[in-house]
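In this view, the complex is presented without one of its protein chains, the others remaining in place.
Chain naming follows the written order as A and B, and within any one chain the residues start at number 1.
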Amino acid sequence: METKVNSACETCEHFNKEGLKKLGIQTDNFDFVVALAGNPNTGKSTVFNALTGLRQHTGNWPGKTVMRAEGGFEYNTNKYKLVDLPGTYSLLSTSEDEAAARDFILFGKPDVTIIVVDANRLERNLNLVLQILEITDKAVLCLNLMDEAKRNKVEIDVRTLSKDLGIPVVPASARFNKGIPELIQTVSEIASGQIVCKPHRIKNVPSNIEKAVRTLTAEIEKEFPNIPNSRWIAFRLLEGDKEIIKALKSGEFV
Amino acid sequence: MKKNNIDHIIELSNELRWQIGDEFHDNLTEGIYADAADIVKDTVKTSDSEKRFRLDAKIDKIVTSKYFGFPIMFLILGTVLWLTIVGANYPSSLLANLFLDTIHPWLRSGAESINMPWWLSGFLIDGVYLAVGWVIAVMLPPMAIFFPMFTLLEDFGYLPRVAFNLDALFNKSGAHGKQALTMSMGFGCNAAGVVATRIIDSPRERLIAIITNNFSLCNGRWPTQILIATIFIGAVVPESFSSIASLLAVIGIAVLGMAFMFGVSWALSKTVLKGEVSTFNLELPPYRPPRFWKTIYTSLIDRTLIVLWRAIVFAAPAGAVIWLISNLHIGDESIAAWLINGMDGFGFLIGLNGVILLAYIVAIPANEIVIPTILMLTVMVTGIGGGAGAGVMFELDSINATGDILKAGGWTLLTAINLMLFSLLHNPCSTTIYTIYKETNSVKWTTVASIMPVILGFIVCFLVAQIWRLF
Partner (left out) sequence: MNNYNPLVALAIFFLIVGLLYVIFRPVKGWFWLLKKSIKSNEKVIIEDILKQLYHFEDSDNKVDMKTLVQVLDFNHGRIVEAINKMTINDLIYFDSDILKLTENGRDYALRIVRVHRLWERYLADKTGFHKTEWHDRAEMMEHKLSHDDADLLSAKLGNPKFDPHGDPIPTKSGKVAEVTGVELPLLPVGAVGRITHIEDEPDVIYKQILAENIHMGSLIKVIENNSTRIVFRSEGETVKLAPIVAANLTVARIEKEVAIEDNVARLSSLEANETAKIIGISRESRGESRRRLLDLGFVKGATVSIDLVNPLGQPNAYLIKGTSIALRNDQASKILIKKD
């Protein structure tokens, strides 16, 4: 499997400005579903608005978007439906927001997941990123707030980050519309299969847990051979997640 | 639906869960963060790691300082409220002129010229149209001022600092510091305040904030308070002090509302909500300069217009009901008169009267139309001159003339004080009730939030009335 890493400058040449049309809330007849995930306070909704041309209100608050917002855009004749998920720190707990985000990425099976992170607080944001990469392998990291990062003298090696995470990384300042064209281009390439990701999987797991997860993963794969995220399902089963059990029973995954 | 045989997988997972013990979640989270640290070591260079950025830290030092923190907070929030109340006066009277004094007569003459039957034009124009026009005129300007200002503060990142400063007070009554903000939002509109409780992520504290939001005196009730205070409270002191006395009375009512908010929060957290899960966390996000015009635009669309629309939807039928009860007769009395007579006894007991109680019942959809309804009903039952006919709400430009009508209706200083109290302590308007239901998804909590304030209102008014009459 080859991972094609696209940095910002590579993609902007490809970007076809005429091909972009913001669709606002018209989201019927779409070709691809794109999920938008991220921590609170990362400017996730600004990215959403920049992509769709909508003006969704966002406060400087965690937990602002409880209701799922949807919007759309058209790029190179393909229509994309964008779903804004609640901003959360994690996907492992039982709060309403987290369950909503978790279930959408897992059961909604988006064609691409955009993960918005604050470039100034990458380490904290990676907690959520690494969890999402256990669920889906079609994701792009939007390294937002690059303008602030520059002001704060935070330097990020985008290439290495992309290699480490195994997904494309697009630096952006959504407030000023910087990086949004590159993001759209990357999303379209992932959706069409031009970019194949090989996402990072969580490594630092204690050996007894790793062993249990392996045993369980093997059992799950025996029953569902084509499941891409058996490891995540094993994690969730070990947590006793009832939704997962229900979905496994009904075969909602495959 | 296909059924998969996964019992053995579930069984295995249960078995494994107990083998690895209850540290699974801890270990997994630690593992993920360890991975994150590894990646960051590879890719991120900071000149001054782990230090928070300097300008932010400086602002924070000031706005959360022991000496300046609270004065700054009161100054900012007070200014917002003052600008809202004072600034809304002019556009409100402009809209009232337009909707009530210009379009309304014009509609009526239009209806006459096409020979519309009186009952139809009365129902539609005097009932539905008038209520809607009233709600827009009174409600739109303050909200259009309040919400953008509040949203600017929110986007800048100041509001989490308010929650931070005040949390200790709210903690004592079992509530969350962020309730300070939903409460402040309630001063603009309770329905918006209830929606804003979404920022509170702990289930118990969120319910408390929802149920007690009604104790914030909302935009629809400020004008009532100010009017009644000016007429009655201002009159008992020498004229040079009258405006300050009425101002203090209104502020007193607002502060009393906060006292009730704390008290009821405390009582709820100690009794019915004792068992709900409570978690606290508050992130203090970095300050970000808000984009001024965009914020104004979105707060107008998202908050003001949505709330206004809901209010209109509820006000229209209320207008119809007001017109109908005043114009439909049973025997030789209108329904309104029957109801007023029926409730007069109870009204007297709690220092109010039947007119006020009826006005509060028909004005559940919007507090804004309480005073016009009271005036219309008072004129109708007392038979004094003035007004615009049965079922046609009205207000007067002259405060003295308004006072004369009310005094003719038997109002005393006690009635005025109790009306002010009851205006604070009664059920939320139907927009808010509907919003509470949508947010809690529970009939039980919606009922509690709706009934509890009205019972409190009865009790407080009753006690005040009895003690007043003793002396």
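As a convention for this text, a contact is a pair of C-beta atoms (placed from the backbone, for glycine too) under 8 Å apart; a residue touches a chain by one contact, two chains touch by 3 or more.
The structure presented is a predicted model; accordingly, all values stated were derived computationally and were not measured.
> For the chain left out of this view, which of B:F146, B:F164, B:F215 or B:F260 touches it?
B:F164
> Could you tell me which of B:F156, B:Y297, B:W338 or B:F462 touches the chain that is not displayed?
Final answer for the missing-chain contact: B:F462.
> Can you tell me which of B:H104, B:R204, B:R221 or B:R310 touches the chain that was removed from the display?
Candidates B:H104, B:R204, B:R221 or B:R310; residue touching the omitted chain: B:R204.
> Using the document's contact rule, name the residues of chain B that touch the chain not shown here.
Per the touch rule, chain B residues meeting the hidden chain are 14, 17-18, 22, 25-26, 29-30, 33-34, 50, 52, 57, 60-61, 64-66, 69-70, 164-169, 171, 177, 204, 274-285, 345, 348-349, 462-463, 465-467, 469-470.
> Please output the residues of chain A touching the missing chain, sorted low to high.
89-90, 92-95, 120-121, 123-124, 127, 239-240, 242
We adopt the following convention: only the chains that are shown with their structure count from here on.
> Taking each chain's centre as the mean position of its Cα atoms, how many Å separate chain A from chain B?
So the centroids are 38 Å from each other.
> Which residues of chain B touch chain A once you look at their complex with the stated criterion?
Within the complex, chain B contacts chain A at residues 1-6, 8-10, 12-14, 16-17, 19-20, 24-25, 27-40, 42-48, 53, 151, 154-157, 159-160, 198-199, 201, 283, 285-286, 288, 291, 294, 297-299, 301-303.
> Can you name the residues of chain A that touch chain B in the complex?
Counting only chain A, the residues touching chain B are 40-41, 55-64, 66, 90, 92, 95, 97, 120, 122-124, 126-127, 129-131, 148, 151-158, 160-161, 164-165, 175, 200, 202-206, 208-209, 212, 215-216, 219-220, 223-224, 234-235, 237-240, 245, 248-251.
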